[in-house]
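Removed: one protein chain of the complex. Kept in place: all other protein chains.
Naming follows writing order (A, B, C, D, E, F and G), and every chain is counted from residue 1.
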Amino acid sequence: MEAFREILEKVKKGAIGVDEGLSLLKGQFYLDVGCAKVDLQRESRVGYPEVIYCSGKTAEQVKAILEAMLERDSNILATRVSLELFEEIREICPDALYSPLARVVAIKRKKVEVPSSYIAVVTAGTSDLPVAEEAALTAELFGNRVERIVDVGVAGVHRLFANLEAIRGARVVIVVAGMEGALPSLVGGLVDKPVIAVPTSVGYGASFHGLSALLAMLNSCSSGVCVVNIDNGYGAGYIASMINQL
Amino acid sequence: MEAFREILEKVKKGAIGVDEGLSLLKGQFYLDVGCAKVDLQRESRVGYPEVIYCSGKTAEQVKAILEAMLERDSNILATRVSLELFEEIREICPDALYSPLARVVAIKRKKVEVPSSYIAVVTAGTSDLPVAEEAALTAELFGNRVERIVDVGVAGVHRLFANLEAIRGARVVIVVAGMEGALPSLVGGLVDKPVIAVPTSVGYGASFHGLSALLAMLNSCSSGVCVVNIDNGYGAGYIASMINQL
Amino acid sequence: MEAFREILEKVKKGAIGVDEGLSLLKGQFYLDVGCAKVDLQRESRVGYPEVIYCSGKTAEQVKAILEAMLERDSNILATRVSLELFEEIREICPDALYSPLARVVAIKRKKVEVPSSYIAVVTAGTSDLPVAEEAALTAELFGNRVERIVDVGVAGVHRLFANLEAIRGARVVIVVAGMEGALPSLVGGLVDKPVIAVPTSVGYGASFHGLSALLAMLNSCSSGVCVVNIDNGYGAGYIASMINQL
Amino acid sequence: MEAFREILEKVKKGAIGVDEGLSLLKGQFYLDVGCAKVDLQRESRVGYPEVIYCSGKTAEQVKAILEAMLERDSNILATRVSLELFEEIREICPDALYSPLARVVAIKRKKVEVPSSYIAVVTAGTSDLPVAEEAALTAELFGNRVERIVDVGVAGVHRLFANLEAIRGARVVIVVAGMEGALPSLVGGLVDKPVIAVPTSVGYGASFHGLSALLAMLNSCSSGVCVVNIDNGYGAGYIASMINQL
Amino acid sequence: MEAFREILEKVKKGAIGVDEGLSLLKGQFYLDVGCAKVDLQRESRVGYPEVIYCSGKTAEQVKAILEAMLERDSNILATRVSLELFEEIREICPDALYSPLARVVAIKRKKVEVPSSYIAVVTAGTSDLPVAEEAALTAELFGNRVERIVDVGVAGVHRLFANLEAIRGARVVIVVAGMEGALPSLVGGLVDKPVIAVPTSVGYGASFHGLSALLAMLNSCSSGVCVVNIDNGYGAGYIASMINQL
Amino acid sequence: MEAFREILEKVKKGAIGVDEGLSLLKGQFYLDVGCAKVDLQRESRVGYPEVIYCSGKTAEQVKAILEAMLERDSNILATRVSLELFEEIREICPDALYSPLARVVAIKRKKVEVPSSYIAVVTAGTSDLPVAEEAALTAELFGNRVERIVDVGVAGVHRLFANLEAIRGARVVIVVAGMEGALPSLVGGLVDKPVIAVPTSVGYGASFHGLSALLAMLNSCSSGVCVVNIDNGYGAGYIASMINQL
Amino acid sequence: MEAFREILEKVKKGAIGVDEGLSLLKGQFYLDVGCAKVDLQRESRVGYPEVIYCSGKTAEQVKAILEAMLERDSNILATRVSLELFEEIREICPDALYSPLARVVAIKRKKVEVPSSYIAVVTAGTSDLPVAEEAALTAELFGNRVERIVDVGVAGVHRLFANLEAIRGARVVIVVAGMEGALPSLVGGLVDKPVIAVPTSVGYGASFHGLSALLAMLNSCSSGVCVVNIDNGYGAGYIASMINQL
Partner (left out) sequence: MEAFREILEKVKKGAIGVDEGLSLLKGQFYLDVGCAKVDLQRESRVGYPEVIYCSGKTAEQVKAILEAMLERDSNILATRVSLELFEEIREICPDALYSPLARVVAIKRKKVEVPSSYIAVVTAGTSDLPVAEEAALTAELFGNRVERIVDVGVAGVHRLFANLEAIRGARVVIVVAGMEGALPSLVGGLVDKPVIAVPTSVGYGASFHGLSALLAMLNSCSSGVCVVNIDNGYGAGYIASMINQL
């Protein structure tokens, strides 16, 4: 309601007219590019990148949205980007960086302040790496240091214990696991920091495309674990960044 | 086909006639008590108790089956027995023993040989105890030594490690867990013995009455883990006994 | 691995023997009360209460665990407590407090330091109040200030906007909703703080006991939203406390 | 039963014989084209187009049905049309129009009366556009004015409020959303007109191909919301047209 | 945005101050009764009753909300009301009417204008009557004439045809069915008015508490059918009323 | 269309007028008892009993329907009848017979012709008996000889083989099984008669109230097996009777 | 047990020795072709074709099985045959016939007796034709007359009534439908013959690949309906043939 008050004040003072106030209100909200309304409010948090979720969008739509964003010189993150789409993006934005593993495009235009604390991204198995890397790259682009701990699933738990110090040193921990999704529960019982659990669709048969890991993580007997959507590395990186920067 | 050969031999020798052979065949198979056909073949394995699954049966049906069994002086196990049902059972069988925790009735009439190796029954949480106890009592009545390890779930994993020697000493391990069902994966990675995982319906919300634990156990990334039905302590005790007595 | 080094050092110096070191290791881990192993490591974080999840435990088991805890003069939280169970608890612990709405027992023995920032607990409808109150009481007992915002579901969105300042002022926001579970997405788009979404089993028909709200929250199009189990107010309060105290 | 009476009257008067009456009855019902029986009763409502749902039909079948319809000079709508199928359709019907976004073919042969009130088609995200466009084109071909409001999902709710006047001005509102499907609840709380909610299969992981949005919409806490099948833009356009033309 | 403009105008004119404007804004929105925020905007549509969904609310909460509403002399509808709850309601509101079949309480304080067109409420079987009656009573209290057509399910389709005239005469049709939920498809193919389909939890085994009927209705091959939640008679009555009064 | 022709003929001849014809048409269709429309067409098949599915109906409704039927002196079957309901039925119909096992009421008023061939009702376990008995009693009341074969589930397959002759002698076989629902597949591979499979909700944990047996039966690798709803003994008895009487 | 007696008799008479009897028993059972054991017992029912379900089998496996069968000069049915597979089959069996619509191969080597009664195969929509044709061709190859009634789904119910005589004349009716699967219920209420319902995976969104139609058919309120697996035209044709030939 803060913004409302300001507008009321200006109108009261006669600094602006009623119609002007109304259009001012609307005009600041978003950028209309036809197929999308680019959210500009998010911009106000300095350094936070714009994000484009590319799945289900045509290359034309992605580029239209991207071009609108590029005019504002902000950092930009695009997720679920195929190699073909990246080729098209690079044409209008030659400094775009691409991770084929995470299928993420990053465009860095602004320097972001990075806190000294770090986020640990813990991966149960090698097959979970794409989702983990999406989380890590998201967190890094949002201005965080990230420590990657790879392949420490519960089947060989000594690998986890040998890396526990790196995990315990983090301010917030992302745990990425498919199959039975047990790792977040184990980590949650070993650290006293918030754990963001990311189920992956890795597994076969009765994993039902990540359902088994998802349910396991939701039912974690360890306190301090919360869950994002299946394969949603981006979402985990985003909220971990939020917490790390509190 | 062994039994077939024997009958063929006897008939060939004229020791028995064709009709006699047929009825002999049929007659040895089961005992007809109207509402049920009590399986007598299982008897031939000395010491193996008869089992009555009481859920969905009336007290009259249970008692009719029981009385037929009692004439044969075998050991008997009845599962899912309410206190009320036990009162009725005790009237026709005063030496019946009852565990209110496991809801199991045991009737011991025969001495059973017990191997020196033992079965470990490992429980994740206190609320899983009824299912674990059903497994343990089943295994004991079938002639096995059982070691109980209680409340060593993954939320406080040091409790598991402090009891690892007792688990590793077993010939076969039963692991009972609800919620995210992570414990069998962890144990499976720490022992080199077969692990029988029993999901329980303990948990709330998205555990969906044990579905989360069941799926987790089926998707265990640890090799050497197999699974029985939700809350099926009896089934776990039975197959663990089979393996322990190989 | 810090603890390991200390023990190695002591044993090296001969300050303690090998056996003593081993038992010292084990002895500090947990308190064995028969049906449970009370986790003592969690204690080391000053002021954090012990927690008993009472569902599926007998009154005897709860009391045995409670008595072991009471000797240590820590704060204690018991969840899913029926009125009958509370009567029994009060006999061995007359200063226990009970919320019939949240079905929570709180025993306060230690003063806890409380940070100045607060947690907002936002509730979609009146029927979601029990879960919300479990979250709020958990957070308070763990040493947090809590702001309750009640009945601001999306059906009458002006109620939410009229309370937006209180929500935006929080360091972390818990949003409790049943039915279509839309509120966390809406709040997530309006605040720049982490949102902990709690689906409730409120609703009928195709809510399938909270599944609809759970899936909606997992699929939130707002970034910065993570999810705990259905009706798991305690879990939300715990992780919100962790984040608020970072 | 009106038609029955007429036939009874004619037969009574001897105007037609019994056999003639029977065949007359049958003959008016549908047009048999071998693989299908084209429904002719729907025709009687002037201006309503014929509709072919092309999914699961071969090009030969679609063309056979189409040719039968074309002889009657009615407007025709074909949905789920691939570009390849459209090429084949155009050969027998050069004035057919195609929307590659909505995958819809429209053939306009008759002038339709259009009421002054309009239908609002509101879309949560850019990826929902194909379904929304199927709804909009259906409604337009059935003789309605349509107002499109794009990309106003709950993650940036100010975009919705900035377009609320256009939505409130409609006689009936179609809301198309994937992921958590929250938008219809929000709109339903802001307008006093019927809302037709269309869940889409947009989303990943635990959206389970639109299940999350579907359940959310069915459980809407806003009154005045009803739901059609996942991705069923056509169905929403059809019923919205019915309501708009009441 | 109409309301915003008015406030801007008043503030501009100096008719009211900034603070006054803000509180005026807030104050008109809802009535705070502690456990709930009673939505007052809905009131502005003359004659529309307030609605209380009683499931999951205590008698105290229901009465608190009710008393706040009674001061405004509006019509009130309460759904999912047990006989016990009704007894308590009657104490504070002696003119409350109760339908034990529909479990609905109606309080009529205002005369409502009723259009001449009517709503048909069609029921597949006798067991679906409670849900159908909830729909019918809701529609009547909102100011509509209702025609009830009972027990015309597809198993004896001649019963439907014998009542077709009454159904076809309606402006909007509610169809209530459990089991295979086929009736809305059949009705949808026979009328040219919008059909609101209400799945019920009537059925056993693989009806899975209404899931079979729900899925059937969502997949209706008849155009012009939309669906509300399982057993949600109220929701169907509400939206049918909206459509009938357009 | 046979009935239509007759009416046309009569009207043509002037034997009846148009209005008379219309009311004659309607009047013969069903008997209106307020809460239900009793289907009278089914009557025309001599000896077929009327059927009342009592679940979800009040005692008043059941009795109203029953009294209408009793006037016609037909045989009547009522299913899902509690003992309390039976007491009420007996008051208005003293010759009603009740099976507490099958929860079925049979009223025999007419002699039915019974073919010499018989229906075999095969039951996997004792707990499946109520459903099996509902099937058997239905078939008997519809005029069939029934052979019951009890407790021959796959766990002790010799019990099945010892009873194979009785099964193979039947004209149609009903197989009732819960848990893994394997028996119909086995029987289907051993007989050359149609098998009606009835899944029951017997089982625990992952049987999910009969889902496991239902899916197993639908996926039977034996040809000649078709399936009815979970616990639907009545439905199986009905269709088996139809087939036996072809 | 008939076969057992014969062998006992022969062995008793000394006509054959024990070993010979055993191998004779085994040898008559099936034909071992390495990857499969071709069931020869089914052969004894004269004229019944052998059946190969080709899905999931390599071309080599199909041909190996086929060649073993071809030596016995029986009729052969192969289902789920791609065009490529058919090309390979034709090389070893030039008289094989192929239906690209039903994806079925038929090899006719023996004359089969055909009863005068016929089977009606009723299809709801054009997209259901492949499954319906699999059913029809199966029934024909098994020696039945088949009447096809196409595209008479409930959306235009007059098409069904115009074809009712052909359906009512059949001895058994197969009804094939996708989407909401309502047609079997409607047909079941209009005929007094057994109805075999075949759900198809036709539909989109919440049809969940045929689940909606399957559940609807299992919950049919019409008696006399039983159900086979989704898209299982073969199974329906097989059991309908069984019933037609009783």
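Please note the rule applied: a residue touches a chain if its C-beta (ideal position, glycine included) is under 8 Å from a C-beta of that chain, and two chains touch if they have at least 3 such contacts.
Just so it is clear, the structure is predicted and the values come from calculations on it, not from any experiment.
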Subject >> Listed residues F:Pro130, F:Gly205 or F:Gly235, member touching the removed chain >> reply: F:Gly205
Original post:
Which one, F:Met179, F:Ile196, F:Cys226 or F:Ile239, makes contact with the chain that was left out?
Top reply: F:Met179
Subject >> Residue among F:Val11, F:Met69, F:Ile196 or F:Ala216 touching the omitted chain >> reply: F:Ala216
Original post:
For the full complex, which residue in F:Ile16, F:Leu101, F:Val114 or F:Val154 touches the chain that was left out?
Top reply: F:Val154
Original post:
In the complete complex, which positions of chain B touch the hidden chain?
Top reply: 1-2, 45, 51, 161-162, 164-165, 171-172, 192-194, 196, 214, 218-219, 223-230, 234-236, 238-239, 242-243, 246
**OP:** Considering the whole complex rather than only what is displayed, give the residues of chain C touching the chain that is not shown.
**Re:** 1, 4-5, 7-9, 11-12, 14, 18, 21-22
Subject >> Residues in chain G touching the chain absent from view >> reply: 25-26, 29-30, 34-37, 39, 41-42, 53, 55-57, 61, 65, 80, 199, 201, 209-211, 214, 229-232
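In this text, only the chains that are shown with their structure count from here on.
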Original post:
Does A-D or D-E have the larger number of C-beta pairs in contact?
Top reply: D-E
Original post:
Distance from the CA centroid of chain A to that of chain F, rounded to the nearest Å?
Top reply: 58
**OP:** Would you mind listing the residues of chain D that make contact with two or more other chains?
**Re:** 1, 125, 155-156, 205-207, 211, 214, 218-219, 223, 229-230
